[in-house]
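Here it is: the structure, laid out below.
Every protein chain of the complex appears in place save one, which is left out.
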Amino acid sequence: MKVAGVLGATGSVGQRFILLLAEHPDFELRVLGASPRSAGKRYVDAVNWKQTDLLPESAKDIVVVECKAEEFKDCDVVFSGLDADYAGPIEKEFCENGLAVISNAKNYRREEDVPLVVPIVNPEHLDIVAHKRSQDKNKGFIVCISNCSTAGLVSPLKPLVDKYGPIDALTTTTLQAISGAGFSPGVPGIDILDNIIPYIGGEEDKMEWETKKILGKLSKDNSTVELVSPEEMKVSAQCNRVAVSDGHTECISFRFKNRDQVPSVEDLKKTLSDYVCDAYKLGCHSAPKQTIHVLEQNDRPQPRLDRNRDNGYGVSVGRVREDPVLDFKMVVLSHNTIIGAAGSGILIAEILLAKNLI
Amino acid sequence: MKVAGVLGATGSVGQRFILLLAEHPDFELRVLGASPRSAGKRYVDAVNWKQTDLLPESAKDIVVVECKAEEFKDCDVVFSGLDADYAGPIEKEFCENGLAVISNAKNYRREEDVPLVVPIVNPEHLDIVAHKRSQDKNKGFIVCISNCSTAGLVSPLKPLVDKYGPIDALTTTTLQAISGAGFSPGVPGIDILDNIIPYIGGEEDKMEWETKKILGKLSKDNSTVELVSPEEMKVSAQCNRVAVSDGHTECISFRFKNRDQVPSVEDLKKTLSDYVCDAYKLGCHSAPKQTIHVLEQNDRPQPRLDRNRDNGYGVSVGRVREDPVLDFKMVVLSHNTIIGAAGSGILIAEILLAKNLI
Amino acid sequence: MKVAGVLGATGSVGQRFILLLAEHPDFELRVLGASPRSAGKRYVDAVNWKQTDLLPESAKDIVVVECKAEEFKDCDVVFSGLDADYAGPIEKEFCENGLAVISNAKNYRREEDVPLVVPIVNPEHLDIVAHKRSQDKNKGFIVCISNCSTAGLVSPLKPLVDKYGPIDALTTTTLQAISGAGFSPGVPGIDILDNIIPYIGGEEDKMEWETKKILGKLSKDNSTVELVSPEEMKVSAQCNRVAVSDGHTECISFRFKNRDQVPSVEDLKKTLSDYVCDAYKLGCHSAPKQTIHVLEQNDRPQPRLDRNRDNGYGVSVGRVREDPVLDFKMVVLSHNTIIGAAGSGILIAEILLAKNLI
Partner (left out) sequence: MKVAGVLGATGSVGQRFILLLAEHPDFELRVLGASPRSAGKRYVDAVNWKQTDLLPESAKDIVVVECKAEEFKDCDVVFSGLDADYAGPIEKEFCENGLAVISNAKNYRREEDVPLVVPIVNPEHLDIVAHKRSQDKNKGFIVCISNCSTAGLVSPLKPLVDKYGPIDALTTTTLQAISGAGFSPGVPGIDILDNIIPYIGGEEDKMEWETKKILGKLSKDNSTVELVSPEEMKVSAQCNRVAVSDGHTECISFRFKNRDQVPSVEDLKKTLSDYVCDAYKLGCHSAPKQTIHVLEQNDRPQPRLDRNRDNGYGVSVGRVREDPVLDFKMVVLSHNTIIGAAGSGILIAEILLAKNLI
């Protein structure tokens, strides 16, 4: 059992980490970090628990500490659910003190030597960690979890690009769940009841940029990630917030670069169905047995019905069909707090463990 | 005052027609047609009224009749809110008996000599009616109201195409309100609460086809409409049902054919703002003073806040910006039961009246 | 035209006051007060306008001032939408400087010489103002608007008590709209989507207490209000927040004190329907023509369909029937931001004006 800690433990993402770590076969949750206001309290007294599952007994009595590396020195891995406002210096201090940090914050996603990982998509980017640790086995590192809507987008793209070559142009219009906005205050009820908010600050830029990093390649020495260039792949995102609790739906269209041999709709569906993510092959505990569920009913996937496939680690794809403007269009549904946030963090740790990197 | 009748008077669209006709300065509602089951009853006894405005006093005591032309022979105009399952033969019989029918049903939309009209977009297609009546002034005719999501889509396109030339490629992803699905049963609550339905039967095809007719041109003799060809304009629609009562939101992207002189975002916004629809110039009672409202706030338009601009006859456009894949992207909001259904029917009648065609 | 000012002008209640004052025949909105952060800005620049109606042109360019009596000295009446956290000293200063304040805040509701008024229920309590001004015609005063759910509760009780005598016991379970909680942050979306919150801080106590004041009598010299005693009338409230934007629904049961001559259900309905509030008799602009709408359909009132009767000043009552435990039960719907907040403030001012008290 590896020892785990959680930063930002009282927040929305922190609570999800704690749920996913309870009774995890590989990790024992031992350290919880939060703001100075919470430090010193038992977790059960510090948190306003708002999950549908009960607060795990094993976490209740842990005394919350401040977010300082010294407090987490016994941790083999630290999961960070910190807000971007705080994550920068804290995660840096942890990294400098030799800790392995898996972060949901956006702060370091664009550093070229920081892997930005959707664990069912590009676990090979974790070789950057192997490269670092090969130089100094006690070296700290940060691995970033991708933006939630990006995770859903790239999941079906990966097997398609692997098989049919680069994507030339890609558009996505998202219908995103409110749980992605956290608790305090998150999306006000009066703004989302009988309504849509056609804007999520920074989200479109994240999707357009992060997609190019996640689908990018490692440099030869495994020290950095090289982005797909904007000339090679044009990505356009339109992001909306809708009255859904969990589960991001995306309507995507795309065109392959290779015009000679465009696959058929049936080819695409088979390629998606056949995809087995490396994390599953590595035997990781949380890896989805079926990475991508291809649904045949016209009116699926639907967030309420399909978001929990493979405990939220499986992505659902439906309505694969030809597109009059680009080549194909389809609907993608992913669980924003699992494969789009805390859940990905846990699966990344499982992969690191399987690769002896923590 | 012209005499008006309503077909399908107890249904969702019929109820809206009745509301819009109450206290209308040009039309006096005198005949209400519904199924044989309702015929013979006072309207107030036949209808399950489900509007937020009260049933108009003037309609309460009208005795419902069957949907037969004979019953409507005194009507200068008949508004049809019939379901497509019934509209075909009934509307045909009305037309053959010399009546002027303005229909919300899809049945005759694809007939080349039937105008398919969004009154703030292509009232000139009503010249087909002038052509018909010039041949025989007692001739009946049908004018079709467009599909609701199509109405929202073409509204901002019209001034852009007028000014910048044809659109080469166009994608739209819709987030459509449930009122568009009617009452019986419409969209079940359990299907839409905390959910999205990424499919509306027939809707994508309607949007892709009707856009080409509405933006098409009349034949030289004004007898038919010539569609924009699929080669000239590629249209791709992805339609979703969301938990919104009224107001269709659409995320659209488009590219102009003319590559020499692509306008700027500011050009586009000015062109949209400056657009004054012909119905307004004609002095039509319901015509929007501001046809297209260009909103500058990042997070607008929103259905709950913006759907009622100009009593639902105005369309709101926001987030006009460049698109990495096509030229531009923007968000369009239109009121699906006003400009997307019954309201358009009323405004079409007002235009016909202004042009002495009824 | 009397000159009006609004305190807390950028908040949720303040915005409603401004909407209701735009184009009001009796009042001209001239002064807007808000926090020092907003003071000095044009209103359109200071406010995050979140109403479904557009910001009135007449208010856009008013320069916001701080909430100091000096700034409002030309006002005949000042409407306060201040949060309770700030209302106390500010409203006191205004009153001490001779201003007429109509406040939505709870701070002074329990003062015995401050009228707590639902204008369609107990306008006679405004005689306290007459009493004050008879002593010194320049004296300032505060009139408090009641709690929103209390307003809905007492509206049908008033004509019943007037006719059938005191109510002995009363229970109400509320299903309250989220607009009542304001904007910042109000009720978080994640807390109310597919959910109920069975608690609203302080609300049950307010309902149980305020009902006794509103149904209480003036002292002989009109200087204070005497509460109905808890022995005379037992009131029990259970308050819930539900996913409704506007409109509080209440399921109420009650028993009359007089056991000799309990009325019939039909008696009750007639008494409710026949009730004409004094504000209407006084010719007040906003007074509802029909104070209480008695609905006969089983499944009414419903907030979405019935909340806007008489522009939100009319209260709807349905399902009046016998109760196996107390005497009767029924469902009451009232518009929480109109008769339950800002709207009541405006109507109180209209009554004061009709009585020459401002």
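As written, the chains take the letters A, B and C, and residue 1 is the first residue of each chain.
Everything below uses one rule, namely that a contact is a pair of C-beta atoms (placed from the backbone, for glycine too) under 8 Å apart; a residue touches a chain by one contact, two chains touch by 3 or more.
For clarity, every value in this text was computed on a predicted model and none was experimentally measured.
Across the entire complex, contacts from the unshown chain go to A, B, C. Only one of the listed residues, C:P36, C:G165 or C:P230, touches the absent chain: C:P230.
Of the candidate positions C:P123, C:G140, C:G186 or C:P301, contact with the unshown chain belongs to C:P301.
Residue-wise, the contact with the chain that is not shown comes from B:G189, picked out of B:P89, B:G165, B:G189 or B:P230. Within the whole complex, the absent chain has one touching residue among C:V31, C:A69, C:L227 or C:V331, and that is C:V331.
Contact between chain A and the absent chain runs through residues 50-52, 54, 193-194, 245, 304-305, 308-309.
Residue-level contact of chain C with the missing chain is found at 169-171, 173, 175, 191, 193-199, 201, 208, 230, 234-236, 238, 240, 242-245, 249, 251, 253, 298-305, 318-319, 323-326, 329, 331. In the full complex, chain B makes contact with the omitted chain through residues 50, 178-179, 181, 183-194, 243-245.
Throughout what follows, only the chains that are shown with their structure count from here on.
Its C-alpha atoms fitted onto chain C, chain B is found rotated by 180°, rounded in steps of 5. As for how the two copies chain A and chain C face one another, over half of their interface residue numbers coincide.
Located most centrally within the structure is B, per distance between chain CA means and the overall CA mean.
We define each chain's centre as the mean of its Cα atoms; on that basis chain A and chain B are separated by 42 Å.
Here the CA centre of chain B is 40 Å from the CA centre of chain C. If you average the Cα atoms of chain A and of chain C, the two centres end up 48 Å apart. Multi-chain contact residues of chain C, defined as those touching 2 or more other chains: 50, 193-194, 245.
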